[in-house]
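See below for the structure under consideration.
Some chains have been omitted; the remaining ones sit where they do in the full complex.
We call the chains A, B and C, going by the order they appear; numbering starts again at 1 in every chain.
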Amino acid sequence: MNRLRFKNQSLDSTDETLITVLAKNARISTAELARTVGLSAPSVAERIRRLEDVGVIRGYTVDIDPAALGFAITAWLRVRPLPGQLKKVAEMLANTPDFVECDRITGDDCFIAKAHVRSMQDLEVLIDRLLVYATTNTSVVQSSPFEARLPPLRAI
Amino acid sequence: MNRLRFKNQSLDSTDETLITVLAKNARISTAELARTVGLSAPSVAERIRRLEDVGVIRGYTVDIDPAALGFAITAWLRVRPLPGQLKKVAEMLANTPDFVECDRITGDDCFIAKAHVRSMQDLEVLIDRLLVYATTNTSVVQSSPFEARLPPLRAI
Amino acid sequence: MNRLRFKNQSLDSTDETLITVLAKNARISTAELARTVGLSAPSVAERIRRLEDVGVIRGYTVDIDPAALGFAITAWLRVRPLPGQLKKVAEMLANTPDFVECDRITGDDCFIAKAHVRSMQDLEVLIDRLLVYATTNTSVVQSSPFEARLPPLRAI
């Protein structure tokens, strides 16, 4: 029940500030966070616990730069399973660590998946393994108009 | 120069463990992190600083559940600017907070962008604003074979 | 023979009024209908019987709001049977109650079918069952410029 609490309303401005600060530096101490929003530390801790409880905050994570690890190329694949291979393809996508994001989407009813690879040769190996169970359409990322970011925290 | 250090090699297994632990809980204390990998806290702090310096770790962030905020629908849009509207469209995508991720890709040379919206009506408003400067193709997310995750930390 | 009577001519204005009134409220009493068009009840009953006999009026039905029953999403599917699965697919479409309308059409020679579903998850289940025998392309309804209505009753 609690989980639905925010469904039809947006966060208040303090919640919003807390999340915005955590989004920029999730390793900030609660004390510092408290100073930023002008509340006591226990009160901030309570608010954060509540945001976690209702499922707004799912966790805290680290942001890795694939390029710094030698992944020179990012590609988007649309993957359309051959008849009867739907589950197999979903499993392959889940079990191939090069894919970092994946959705099943409407339209030609396929998967769209993002991969980081070291070279065009590695990309081809990735595609060739899928081609036994699916048809694929691959696009290489040229640039990004903006970095991945949080959804809007309040209704507009 | 330092930034290229990891380009042609992967991380050692301690680096990998540190990142994996931080990926699951970026708010873990350095002391606890040290216990996990069996090193001293200063040594762990030094390693993390180095991973930040070389650009492998770009930052620490919070993971928000769009559904918990009432964003019932996730959609992927392929957006192809009309002649002469390339910059305008890139700016619109960057300035519209509903879009949380966006890449310019090869193929039909368009943008691919992910949006969280509260309803089909909100999605239509989003599309209608783009249609003045671009043609669009929209797909709605049905499910996800796996959650977004880190790229592989070591060569396979 | 009678059935062809209206084929090359349109209805007269009284017929047209009768149908228009019945289209808005098919449960209107014959007496009230008679008052509306300024004829006697037997004469109205006779006209209606004739419109039924020649096949212009096929019946009287109830208009249900799928949203009121919890069908939050309406989708259009283009369904293209795999080789040899034409009959099987036609049967599946006919036997799946979620589909409320279906035509076989020219173009890529497929079926186009409209479905009401409770959620994206239910839509995916629907698609997955078809994917064993067909390829599919799914579009979700965003809005409707007008409600379903009768064809024009008189030549323009």
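The criterion applied here is as follows: contacts are C-beta pairs under 8 Å (C-beta built on N, C-alpha and C of every residue); 3 or more make two chains touch, one makes a residue touch a chain.
Given the structure is predicted, the values throughout are model-derived calculations rather than measurements.
Colleague: If you could, jot down how many copies the complete complex is built from here, 3 of which are displayed.
Modeller: Whole-complex copy count for this file comes out at 8.
One rule holds in what follows: only the chains that are shown with their structure count from here on.
Colleague: So if I superpose chain A on chain C by CA, what angle comes out, to the nearest 5°?
Modeller: 90
Colleague: On a C-alpha centroid basis, what's the spacing between chain A and chain B, in Å?
Modeller: Computed from C-alpha means, the inter-chain centre distance equals 5 Å.
Colleague: Using the touch definition from the top, which residues of chain B touch two or more other chains?
Modeller: Expected reply: 140-143.
Colleague: Within their complex, state which residues of chain C touch chain A.
Modeller: 75, 82, 123-124, 127-128, 131-133, 135-140
Colleague: Would you pull the chain A residues touching chain C in the complex into a rising list?
Modeller: Answer in residue numbers: 80-81, 83-84, 86, 104, 106-109.
Colleague: Help me check something: in the complex, which residues belonging to chain C touch chain B?
Modeller: My answer: residues 73, 120-121, 123-124, 127, 140-143.
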